[in-house]
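Notes follow the structure.
Removed from the display is one protein chain of the complex; every other protein chain stays in position.
Let's look at chain A:
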Amino acid sequence: MFNLSLETALSSLRAQQLALDITSHNIANSNTPGYTRQRVNFAPNTPFPVPSLFAPMQPGQVGTGVVVASIERVRDTFMDIEYRKEVMNLGYWETRSDALDKIQLIINEPSDTGLNQLMDKFWNAWQELSKNPENLATRAVVQQTAQALAETFNHLRGQLDSLQNDLDFAVQTNVEEINSIARQIRDINDQIYKTNIVKFNANDLMDQRDELLNKLAKIIDFTLIDNNDGTVSIDIGGKKLVDGLNVNSFKVVKNANGFFDVQWSDGTPVNLTAQKGELSSNIVARDVDVQKMKDYMDSLANTLITEVNNLHHQGFVLGSTSPTPDGPDFFTGTDAKTIALSSAVSNNLNNIAAGATNSSGDGGIALQIAQLKDKLTMVLPGSTTPTATFNDFYRTIVSRLGVDAQEADRMYQNEQLLTKNLNNKRMESGGVSIDEEMTNMILYQNAYNAAARIVTAIDEMMDIVINRMGVVGR
């Protein structure tokens, strides 16, 4: 009888201690990202006696104490799926908004030093030259503003190039991250699989895996498949990156443009059509946003070079005695990267062909070049005929950049709020509450104390039996 009570009290001591261990573990991890609080599920031990032919005759079954039936994660897996969906969007818009913001910084408009203002100054310089074509000072102004304009084109284009290279590097980094996460998830799958065989809940491992899945979601869009043996599989565009205990990987291959394409390790392309995650975003920013701006700049510079040179060729250099126009190239190059002042013009101010005739006061060509500012030379994006002036075109592309950046920024902020709220929802069930843990601690502590008291009581009773019984007449 004493024996049974002692065993019962002992089971309680053990169970409450284990529960306190879990409480302690919860508190210790209250600030660990991705940690889910764990709960101890108590169950009464098998009562005694079990019905059988030889069961001792006694009034009824007596309980034999408590066991810890399971230690489980308190987690809302549905919220996890919702959360990951938004994290994919967050990753996409965060990266896109960042890239567009960088383009905006490069373009630096509206400002007194941007391309818009420089083009205006360039036209004005030609206006001044048209009034004073014989004057070397006004010629020098044309030369210097043209130089500044060409250098600004070079600078903007160079900055865009290096941004594009940064984004390309980010694509490569993303792929390395994905591969590393995939390997880690496979390893955890393996450990959880082994733990599950012996019917334990691999709570902490599952937390780790969920955290890795959240990290992966920020980079790439995937579908999670639960294999019902403790392992999960990750499906990306119809092919499995992680399949239970097997792992596949991505690789990057330089494409025709000199940038990285993402492929499966066997060389088939990765289907990234769903616009989610950082990887897609980096690729879109690299191949669309930056490329578009580069193309616009190139087409602007190219048309400027052609139009100015066409007129310049029809002009006469200062001091010319030639009967036919002898204007050299004004600009050389074909795009924003290569545009430069021709050496003829940069070496000799007289070689600016301002005149429509070879008389020194003729600024006819300079005036025509100045009037290019009002000429519809540029084909706006989405149009096929030239309907815009140089300045119109530039304004339009900068404004469109603004619209894109504004949208990306708004989406990013929305996603930030959304993921924060979803995370809160997740934490509502899974987060560690110190108050709650303290309450549990008191509960377990009291239960432990009470069980210990029972041991003491039984000890006292045993003391009576052992030391004070059988001493009649002593």
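Here, a residue touches a chain if its C-beta (ideal position, glycine included) is under 8 Å from a C-beta of that chain, and two chains touch if they have at least 3 such contacts; residues count from 1.
Quick note on the criterion: contacts and distances are computed from a predicted model.
Visitor: Since a chain is absent, check the UniProt entry for it and pick the matching name: "Flagellar hook-associated protein FlgL", "Cbb3-type cytochrome oxidase assembly protein CcoS", "Bifunctional protein PyrR" or "Sugar ABC transporter permease".
Guide: Checked against "Flagellar hook-associated protein FlgL", "Cbb3-type cytochrome oxidase assembly protein CcoS", "Bifunctional protein PyrR" or "Sugar ABC transporter permease": the hidden chain maps to "Flagellar hook-associated protein FlgL".
Visitor: Given that one chain is not shown, which residue among A:109, A:166, A:187 or A:235 touches it?
Guide: Here the residue in touch with the unshown chain is A:109.
Visitor: Which candidate, A:30, A:162 or A:343, sits in contact with the chain we can't see?
Guide: In the full complex, the listed residue that touches the missing chain is A:30.
Visitor: Given the contact definition stated above, which residue among A:173, A:201 or A:391 touches the chain not shown here?
Guide: That would be A:391, which touches the missing chain.
Visitor: Using the definition of touch stated at the top, determine which of A:277, A:315 or A:363 touches the missing chain.
Guide: Of the candidates A:277, A:315 or A:363, A:363 is in touch with the missing chain.
Visitor: Taking the entire complex into account, which one of A:14, A:85, A:131 or A:240 touches the absent chain?
Guide: Residue touching the chain left out of view: A:131.
Visitor: So which bits of chain A touch the chain we can't see?
Guide: Contacting residues on chain A, toward the hidden partner: 30-31, 100-101, 104-105, 107, 109-110, 116-117, 120-121, 123-124, 127-128, 130-132, 134-135, 355, 357, 359-364, 367, 370-371, 373-374, 391, 395-396, 398-403, 405-406, 409, 416-417, 420, 423-424, 427-429, 431-436, 438-439, 442.
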